[in-house]
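Beneath this line is the structure, given in structure tokens, with notes to follow.
Missing here is one protein chain; the remaining ones are kept as they sit in the complex.
On to subunit A.
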Amino acid sequence: MYVAVKGGERAIDNAHAWLAEERRGDPAVTELSVAQIREQLSIAVNRVMAEGSLYDPDLAALAIKQARGDLIEAIFLIRAYRTTLPRFGASLPVDTGAMRCDRRISATFKDAPGGQVLGPTFDYTHRLLDFKLAAEGETPHAPTATPTPGPTPHIMGYLDCEGLIQQEPESDSTPPDLTREPMELPADRALRLQALTRGDEGFILSLAYSTQRGYARNHAFVGELRIGAVAVEMGIPELGFAIEIGEVVLTECETVNQFKGSKTEPPQFTRGYGLVFGQTERKAIAMALVDRALRWKELGEEDQGAPAQDEEFVLMHADNIQATGFLEHIKLPHYVDFQSELELVRKLRREAEGFATQEAAE
């Protein structure tokens, strides 16, 4: 006799208990602390903050620990937490021109006021496994110097003075918020940038790469890439002025792209823009390239049918939490639908066989 599959509840509880045990790993090995993750896996923490859309290194580190290092799972934990948080208000736009830069480079000018600052980068390291790290390491010390006083101006500003780069329309309108309003297409640039900055790093990277390989190619120079802390200010109505409520580390990338001119615009350079939480420069550069590719319409460029030009394709598939959920849901039971397909295929086959026999008889 058939015994129905019962006990889903107990199976789930047991699976979760096993998961918790696996997460901890061998108890003979010291447990990883949240502070260790925050301090020593900071690039992972940054990615979780950026795609989770929540700037909180401690929570991101906790999420990474809970997710056993699965970053998309960690991003999911952060998103699910973030959506429950009340909103007190909105900050003023951050001034990245006043950033305290840890890193600031330009690929378009050999030098510029503020200088080129390499900062803590993997660039120019030889990717050789450092076996010394496998042993208990000493605490490394880097040489220090006095920072250049004064603000570090944006390099794009120099092109702007000459009128060589396209002017962006100024606007004081409140940008749309895709976490509070359903995404509406066509999207304006502010909404696109918002979707890109929390979009999946791998997806944005591959799209950007595709533009470099000729699918809506638009050669990009990194006009400037800067990483550092900026102050976050909030206007307090009761006080009548803005106060600083904290600071966040951001990566900002501005690209300079070729543009041959159109019917309405003279030849000039155009811009792509990337801005992402934390030290996340691969993502910021990729974001700038995709942003630029998506601007073909406003610049009067040709639609080449490339994926990176298709706003709906890019925006509807950039979110890894949506993507992973829907992808993985096919693990859920579908036997009711499969049963109806079974009946249909059997019926169609019976009819096809009947037809073939009839033809043979004739």
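The criterion applied here is as follows: a residue touches a chain if its C-beta (ideal position, glycine included) is under 8 Å from a C-beta of that chain, and two chains touch if they have at least 3 such contacts; residues count from 1.
In this section, contacts and distances are computed from a predicted model.
Chosen from "NitT/TauT family transport system ATP-binding protein", "Alpha-D-ribose 1-methylphosphonate 5-phosphate C-P lyase", "Sugar ABC transporter permease" or "Formate dehydrogenase subunit gamma", the protein name that UniProt gives for the omitted chain reads "Alpha-D-ribose 1-methylphosphonate 5-phosphate C-P lyase".
Of the listed positions A:94, A:183 or A:234, the one in contact with the omitted chain in the full complex is A:183.
Interface note for the absent chain: among A:12, A:35, A:92 or A:164, the touching residue is A:12. Touch with the chain omitted from the figure is made, among A:17, A:80 or A:236, by A:80. The missing chain lies against subunit A, touching residues 1-9, 11-12, 76, 79-80, 82-84, 86, 179-186, 312, 316, 321-322, 324-329, 332-337, 339-344, 347-348, 351.
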